[in-house]
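Of the protein chains in this complex, all but one are displayed in their positions.
Labels run A and B following the written order; every chain starts at residue 1.
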Amino acid sequence: MDASVWITLGLTLKVAAWATGINLILGTAIGWLLANRRFPGRELLDAILTLPFVLPPTVLGYYLLVVIGRNGWLGRWLNDTFGITLIFTWQGAVIAASLVAFPLVLKSARAAFEGVDPQLEKAARVLGLSEWAVFFRVTLPMAWPGILAGTLLVFARSLGEFGATLMVAGSIPGKTQTLSIAVYEAVQAGQDSIANMLVVITSVTCIVVLLLAGRLAPFRPTR
Amino acid sequence: MSTRSSRVALVDLLPLLLLLVCLPLRAAELTVSAATSLSSAFRELAPMFEAQSAGTRVLFNFAASDALLAQIARGAPVDVFASADEETMDRAEKQKLLVPGSRRTLASNTLVLILPNDSAPGLNTLADLQQPRIKRVALGTPSIAPAGRYARSALEAANVWPGVKPKAIYAQNVRQVLDYVARGEVDAGFVYATDAAIMKDKVRIGFSVPTATRITYPVSAIAVSRNVAEARRFVDFLLSPAAQAVLARHGFGKP
Partner (left out) sequence: MSFDVDIMKTVGDARRRFQLQVKFTMQARRTVIYGPSGAGKSLTLQALAGLLQPDSGRISFADQVLYDSAQGTWVPARRRAFGYLFQDYALFPHLNVRQNIAFGLAPGLRNPSIAVAGEAVEHWLQALDLGEVAAQRPAELSGGQRQRTALARALVNSPRALLLDEPFSALDPELRTRTRTELDLLLARVGIPMLMITHDPEDLEWFGEQALYLRDGRISERRAAD
């Protein structure tokens, strides 16, 4: 067993974890917004934010390359202002994975929030709770099972992200060469034994994640 | 009496028979897997071959040489394989994937270091890549692209690989390296001289990279081909003066 396989696994989990974390927060916040606030252009915003799910990953990868690359408008601004480069870094891989998977948690969160009984929120208000308390004590617990389901999908998608990452990651072993890319390259290089090992490790990881998630799934209220 | 009627019947059938015999020939396709660096030249050569081969259509599959070999090894229905280094073709031969005796050398190439057009001068040797202003250097992934292997070998031979390795960005094939340099995403990249010529307006050649072995392109017919005769004809065509002239125009050297 090559040590580099574990490094690749560690990197892939790191990228997937970050992408999941970012998407969980952003997806929940924006999902809540779309579910609870009416404003002109709401559905248009929803459609635009869902676009990464519909576009082929390589198309997204190309957009990313153009935007966050050294000469892209965002990439150049980040570099000039903060000295940050995103392309060819694991942070860039996180962005690619986040972008691709975002719609998964957005849709789930919005549906989950729309499914929360508004009477419960009203009851909480009348009982004296501030809006933040209503959100954390009533709305979020009610929506949580749906959001969690979406989050799991995000994690799985981030773990397997390939097309967009391939364009902006630079496949640097230990830094941006994620499991999917490693498998792809091993197959292309005719290194079947390495490919097999990587595939087995990825599958086992996914099964473990699913089992853990099943443990963590909270109370599901019966209505 | 019966003989005459049977002869008439045969005559009636003849056009149909001819048609049946001719049909497969008309629909002949040749699948050519070739290294990415050959793509521009081969695309120009295809119509030339088709014109002189009565209906054979040439279909291309361009990728890094090792990737192509992996596909062929798994039974991909390829008729001709052209690789960017002898080593990959040797592996194909060892795995008995080639039609014996059909292997030829098609052309040669040189490895060059390219830079974005607007980069500052002062990069003349491999050792210069260790300068701090060079933050990223792109090359093909060595496990799947010969160009990447050539580059790494050259850097190792010049004793600068340890200094350049931390800056290395690995691409899936030479064209992706070319793209990265053209976009300015990397400060330098290793491609073939023929690739550099494609984006003359965006990249410039810093210098030629000496390689331990001459970079030559072997080509061969593949054993599983359903049309070995046509495949061999294509290989012969590639070595014809007309085809060689096209290759030369694209910057390839003599085989």
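Heads up, the rule we're going with is that contacts are C-beta pairs under 8 Å (C-beta built on N, C-alpha and C of every residue); 3 or more make two chains touch, one makes a residue touch a chain.
Computed from a prediction, not measured in an experiment: that's the story for all the values here.
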item: Contact list for the unshown chain, restricted to visible chains; value: A
item: Candidates A:L13, A:L26 or A:L120 - the one touching the absent chain; value: A:L120
item: Footprint left on subunit A by the chain that the document does not show; value: 117, 119-120, 122-130, 132-133, 136-138, 141-142, 219, 221-223
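The rule is simple: only the chains that are shown with their structure count from here on.
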item: Inter-centroid spacing, subunit B versus subunit A (mean Cα positions, whole Å); value: 38
item: Subunit A-facing residues of subunit B, complex; value: 63-64, 66-67, 69-70, 73, 91, 136, 138, 141, 143-144, 168-172, 183-185
item: Residue numbers on subunit A that touch subunit B, as the complex places them; value: 65, 69-71, 87-88, 166, 170-173, 177, 185-191
